[in-house]
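A single protein chain has been omitted; all remaining protein chains appear in their positions.
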Amino acid sequence: MNKGKPARSGKRLIDYYWERLRKNRLSIAGLGFVVFLSLVGIFGPIFAPDPQNTDFMIKNLPPLGFSIEESVYEISTGESTTTVVWGRPDHPLGTDSKGRDMLAMLISGARISLLVGLLATGIALFLGTFIGVLSAFSGGWVDNVLMRFTDIMMTFPFFLLLVMIVFIFGPSLAIIVLVIGLTGWTGAARLIRSETLSIRTRDFVTASRALGASDARIMFHHLIPNVSSLIIVMATLSIPGVIMAEAALSFIGLGDPMSTSWGTILNTGQHSLDTAWWVAVEPGIMLFLTVLSFNFFGDGLRDAFDPRASI
Amino acid sequence: MIGGAMLEVNNLKKYYRITGGLISRSIGEIRAVDGVSLTVNKGEVLGLVGESGCGKSTLGKTILRLEEPTSGEIRFNGVDVVGLNRHSLRELRGKMQIVFQDPDSSLDPRMTVGSSIAEALIVHGISDPAEMEDRVARLLEKVGLEADFGERYPHEFSGGQKQRIGIARALAMDPQLIIADEPVSALDVSVQAQILNLMMDIRDRDGLAYIFVSHDLSVVRYLSDRVAVMYLGRIVETADKAEFFRNPLHPYTEALLSAIAGLRPEGGERILLTGDVPSPLNPPAGCRFHTRCRRVMPVCSQIEPELHQITRGHPVSCHLYA
Partner (left out) sequence: MIPEPVYEITYGNSVGVKSETVLEVKDLKTWFFTRRGTVKAVNGVDFVLRKGECLCLVGESGCGKTVTALSILRLFDNPPGRIVGGQVIYKNADLTTCPITYLREIRGGDIAMVFQNAQSSLNPVFTIGDQIAEQVMVHEHVNRTKAMDRARTLMEEMNIPQPGRALKMYPHQMSGGMKQRAMIAMSLSCSPEILIADEPTTSVDVTIRAQIIHILQELKIRREMSIIFITHDLSLVKEIGDRAAVVYGGRVVEVADVEDILKSPAHPYTVGLIDCLPDVSSQAKRLPSIPGVTPNPLEMPPGCPFHPRCSKVMDICRSTMPASVKITDVHKVACHLFGDKDGGGAR
């Protein structure tokens, strides 16, 4: 009897995927930034000063190393004097028009963005997985009904809903999270359903049935673990979308004006682009980097999980 | 070695309804299996040959009730399989097993190989981890692999090794019948031989019976005790191996054998069939093979031939022998 050794040396499953991911430099860079952002968001607000601390004496300070011309109009003399104001080390990223420290606000904004991103994505993916897997597994009229329901939800005017709720209840981040989560699951449901359908026809599922496995066992032991990589990739690629959506909504005033989310900061900053450009630019850069990193990381994950790409 | 009848299939039919239109009306039927009767004796290898679309894979799955039969009877050791409830069916599952063609999709890529093999044990109520580990190790050794391979994942193995793992999984509950659905078609020739030897060894040692589904007649000739030919959902000829290859009766069988150089009878020429295999949605009237048959007669397009036994133990369904 031939005893063969396995053709390749043994590795655990996670190690295997990690090896593949590691080769993609961009995605590792993205992962690095995401980790950095998470640490900042979790631990930053503990160490940073209170972002809501206003101090009009130091309003509109530029970031460290930059300067800006400020005109002050003296009522008594009727003259305006222009002075050059430089950034100070105790406010390394400058201050806004109310004297609030930019760095503190950005850190607090990081926490908000991550929370919103994770929570809304979590809700959306949970719903999407539940409906997608249930639909694919049941087939028949259940599948039909669920998919038609999904179609209807897809056309739902989520923006209109948001405006109405904000109008009734007033703006808040919780509302944004709920609305995005409860309306954003439709794409996920479709994709997860189609992936589940294709997994269901694979031989190993038939083999399980032939061994006598119950439907529940097949669903939880075979279908869901094999869809999990798709879910993870979708999560990493949808978090930036959610963050941008929240930022956009805050920007146009539908978010909580009291919060220090990056979108809100952008909103206040747009009016003072000539006198305090950093108030708009800094959150803008953060958003840009965050979205880019999640996208690189998510793309890398997708390639690592893809069974077809081997070399 | 070969005992009495273990599996009896009687007039088994499996039809798939095609639905279409806005309200999913039924617009046709695929008669994948259209009245198949066969017997498999204890410890016997029945070779089931046919080309794509003939229904041989569907037949295998229907016998195991992985597809629900539309009508017909299946008896395993005397027990009516079609009427079994879910609970009894699960108990039966261990005794009739299946091995698949494609080694890459027959194992769950997210589970260790040992877990895949042990799944049968778990489903049938064995939960003691030590006992499971022991049995998995013994099964791996039985198929020629090392016991500690159980911790590795499918992607770490070659096609032949994955196929061995699939066989180990099928053997977990000591089956009496294995339906092997083209188990070596996707393997290299040198590996093919290893797997065939393995299957033969297991058969000799444990007295297993196989239904060996294949399109490769030379492999079927090597392994089988009896051979049956399927065409568009029906069995057209059955015979003992020697008789089958020496004296093929049905024109389709003749064409199949002549297509392979090593199997042409002495002085034989290659028979070329015209046209393609008809679609199972719309099988020809009368004898299904008449559209491609070189010995077609007028009656063939009108009446479907019955199975006749010209020589004992060699039934064939063809008007030439009616």
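By written order: A and B. Residues from 1 in each chain.
The working rule: a contact is a pair of C-beta atoms (placed from the backbone, for glycine too) under 8 Å apart; a residue touches a chain by one contact, two chains touch by 3 or more.
This one's a predicted model, so the numbers in the text were calculated from it and none came from an experiment.
Touching the chain that is not shown, out of B:Leu66, B:Val277 or B:Leu307: B:Val277 (per the contact rule at the top). From the options B:Ser105, B:Gln176 or B:Gln194, the residue with contact to the chain not on display is B:Gln194.
Against the chain not displayed here, chain B makes contact via residues 51-52, 158, 160, 188-194, 196-197, 200, 215, 217-219, 221-223, 245-246, 255-256, 258-277.
The rule is simple: only the chains that are shown with their structure count from here on.
Rounded to a whole number, the gap between the C-alpha centres of chain A and chain B is 51 angstrom. Residues of chain B touching chain A in their complex: 61, 64, 66, 89-91, 93-94, 97-98, 100-102, 105-111, 116, 119-120, 123-124, 144-146, 149, 151-153, 155-158, 160-161, 166, 169, 172-173, 194, 198, 201. Interface of chain A with chain B (complex): residues 1-13, 16, 202-204, 206-214, 217, 221-222, 225-226, 228, 307.
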